[in-house]
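The complex is shown incomplete by one protein chain, all other protein chains being positioned as in the whole.
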Amino acid sequence: ACNNEKSNDKAAADSGDGYEETTIRLAYNLPQDHHVAVGIEDFAKKVIEKSDGKVNVQVYPAGQLLSDKDMNQSILSGGVEMGVNSSTLWSSTVPAMGVFDVPYIFNDYAAVGEAVNGEFGDKLRGAMEEKGAKVLIFADYGYVQFANNKRPLKTPADFKGLKIRSIGDLPSELIKAYGASPVFMGGGEVYMALQRDTVDGATSGTTAMLQRKYDEVTKYLTVNNYAYLEFLLAVNKDYWDGLPKKTQDLLTEVAAETETWIREQAEKEDTESAKGLEEKGMEVYYVPADELDVWKDAAAPVRDVFVKNAGDLGKELLELVDKK
Amino acid sequence: MKKVYNFLDLLVRWGAYIAGVLILITTAMTFYEVVSRSFFHKPTSWATELSIYAIIGSCFLGSAYAVRTYSHITVDILINNVNDRFKTILAYLTNSLGLVFSIIFTLYSYLHVIKTFNLGVTSASLLRIPMYIPESLLVFGGVLLCIAFILQIIDGGIHRGGEHL
């Protein structure tokens, strides 16, 4: 099971199908049964199949090789050829990636697909390539919501005084904008912190809440779709540029199929997991569409922080999505 | 020459003092976070993140002193059963190997910090700390480790195993 060949070995093509042999090491840090992970595993399988095993995608799942914190640097320095990481973490290297954390810019799943496949996506791809990573897939994790133990959050004013576990800068700015306080702690401590009221609430996608069994330790879920969690399958730019056109085409083609599948899945999973949490006893409040403007207005300071971080490119991205 | 030796030795020792203060600061920050969050409902945005940097610093800045004081755990089955001449050879050998690692570690940490600086990577948090700052603790620690192993080689003498405290 252990292979001796070096990853960058590109033996001359010797078979009829014409793919050069290469090994792509692909790492991701999501649980294997998450729909993004399932899509990525499928991507790897298809690439291997279609290239008759010449393009060997070696997957390191669920944080086996890299955590979300060292993923970006490992991709950029060629430690792995490909990796999956959240746009939130990429925003520490490419500030414009924070755009997905700007509240309420995408009203539905189709809007995300349209944006990332158009000028909006091109601008982000360009910004990533400048730093040395090429985006192959915008993998939709889905919308993020708030769960808490104090009260149903029916308006932004209900956030006042709550302590909410947060990750990343923009979600934390939103929590502050709504009058709550962001709390920072290790991921493994959140469950117990919710159980023991060390924090009042947390923010995450409902798929993750169900998987992490938030229903056991939190009472209220507010579905306001305030931001969209995007994961990126990125490939080291130098490695990509060294690949033959045929291999690049194959990867791009399979990536496009995978991206569509993941997007459809995200919508399904979001709906089902919110229902699942409700069935397991959480009280779920769906913010009505006509009240979203109140939530959006209260979140205005977050936009300013994003623009401050991401500069002109950030402004352009927001203008592009606002047009819709 | 003696002056240089003493200065370097002092440098290693100061690394340890700073490491100790960093552990104290971590304690103070974490305690402050608990009090501020639980009793005054004001969680901080900095305690968790800065604590991590401080602990990273405490390890890298303290490691060289641990080398100088034989605090790094060593398997001593062979060392305990050979004569002093052989022990001396082993001491030179292991200190040189330690130096080889430390040089590679320092060099590539330096290259990494430069790369982080050029990419402009910040922490993914409210603080948005430029990551080259905490990462340069690796370079400082690496330099101290190189110094410690060089001083060990200069000292010569027999391998003293993994004595401690």
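Order of writing sets the chain letters: A and B. Residues in each chain are counted from 1.
Following the convention adopted for this analysis, contacts are C-beta pairs under 8 Å (C-beta built on N, C-alpha and C of every residue); 3 or more make two chains touch, one makes a residue touch a chain.
We take it that contacts and distances are computed from a predicted model.
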Chain not displayed: protein name in its UniProt record ("Alpha-D-ribose 1-methylphosphonate 5-phosphate C-P lyase", "DsbE family thiol:disulfide interchange protein", "Cytochrome c-type biogenesis protein" or "TRAP transporter large permease"): "TRAP transporter large permease"
Chains shown that the absent chain touches, full complex: A, B
Positions on chain A contacted by the hidden chain, ascending: 1-4, 6-8, 25, 31-33, 58, 60-67, 69-70, 73-74, 77-79, 184-189, 191-193, 195-198, 211-213, 216-217
For chain B, the residues touching the chain missing from this view: 16-17, 19-21, 23-24, 26-28, 30-31, 33-34, 38, 48, 51-52, 54-56, 58-59, 62-63, 65-67, 69, 71-80, 90-91, 93-94, 97-98, 100-101, 104-105, 108-109, 111-113, 134-135, 138, 159, 161-165
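Keep this in mind: only the chains that are shown with their structure count from here on.
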Centre distance in Å when chain A and chain B are each reduced to the mean of their C-alpha atoms: 35
In the complex with chain B, residue positions of chain A that touch it: 72-73, 76-77, 88-89, 91-93, 131-132, 161, 163, 167-169, 172-173, 181-186, 198, 309
Residues on chain B engaged by chain A in the complex (per definition of touch): 37-38, 41-43, 45, 47-49, 112, 115-116, 119-126, 128, 131
